[in-house]
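Have a look at the structure that comes next, please.
Only a portion of the chains appears, each positioned as in the full assembly.
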Amino acid sequence: MWLHREITLSARPRGFHLITDELLEQLPEITSIDAGVAYFFIKHTSASLCVNENADPTVRSDMEAHLNKIVPENAPYYRHTLEGPDDMPAHIKATLVGSSITLPVHRGQLCLGVWQGIYLGEHRDRGSSRRIVVTLQGE
Amino acid sequence: MWLHREITLSARPRGFHLITDELLEQLPEITSIDAGVAYFFIKHTSASLCVNENADPTVRSDMEAHLNKIVPENAPYYRHTLEGPDDMPAHIKATLVGSSITLPVHRGQLCLGVWQGIYLGEHRDRGSSRRIVVTLQGE
């Protein structure tokens, strides 16, 4: 069984956001998979996907704070600056965090650990809605 | 053919560790796959998986040393600090390194390069045993 679906996430402010529930609501077919895999791919180069802690919101804000430290705005050597100071750092963060995640599916559920959730990293100051391609495969 | 298996790795000290052999010992079914894929996903948010150099142990210790430089403890803006100074850096490292790897399988073997192995990144000072979900798929 193959399922291909494009999901549109509403626009969010810059930072990391827990999106597990919003994704699962749009993927009821997962419950019918006994063994399989779910692929999530974000069709943008200034936002990212990853898996991290799902409970304490300060993990998300500390993640944003530290990524801003690792990838600061206005580095003197940036040349891709036309769209503003948040543009090039957004591309770099997208590469460091990643554009896709692959999660095992077992007995009708994503096999996330108890403390794990799916994060959207929104790296632009004014990001628009974001499109995620989900591919479900299994039996 | 689908195989879903949860593998428990024994607790390891903080740092990067070569775990290829320990994983393969628990996946004898790989030898029967002619063309396929192996997915490895770690069910924790303060440990990580990646592929890197399998020969010289100083690659692993240099990796740990430099990640501690990129993601230091006790950054003044960290607010997720209740579990100790190694907690928030561990979450950030897990996101930078990644929670999963996907490897091709061909003629009964993982298609790793000659110098490649699978690393566990243990990012806590006293990490417990770590659970990895492996999904094998192929024909």
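Here the chain labels run A and B in written order, and each chain numbers its own residues starting at 1.
In this text, a contact is a pair of C-beta atoms (placed from the backbone, for glycine too) under 8 Å apart; a residue touches a chain by one contact, two chains touch by 3 or more.
Because the structure is a prediction, the values reported are computed rather than measured.
> Please report the number of identical subunits in the complete assembly described by this file, where 2 are shown.
The complete complex, not just the displayed part, contains 3 copies.
Please note the rule applied: only the chains that are shown with their structure count from here on.
> Between 0 and 180 degrees, and as a multiple of 5, what angle does the rotation take that fits chain A onto chain B by Cα atoms?
When the C-alpha atoms are superposed, chain A turns by 120 degrees onto chain B.
> How many angstrom between the C-alpha centroids of chain B and chain A?
Measuring from centre to centre gives 20 Å for this pair.
> Can you list the residues on chain B that touch chain A in the complex?
Contact set of chain B toward chain A: 2-4, 39, 41, 43-45, 70-71, 75, 77-80, 88, 91-92, 94-96, 98-100, 102, 131, 133, 135, 137.
> Under the definition above, what is the set of chain A residues touching chain B in their complex?
Listed in rising order, the residues are 35-37, 50-53, 56, 58-59, 61-63, 65-67, 69-70, 96-98, 101-104, 106, 111-113, 115-116, 119, 138-139.
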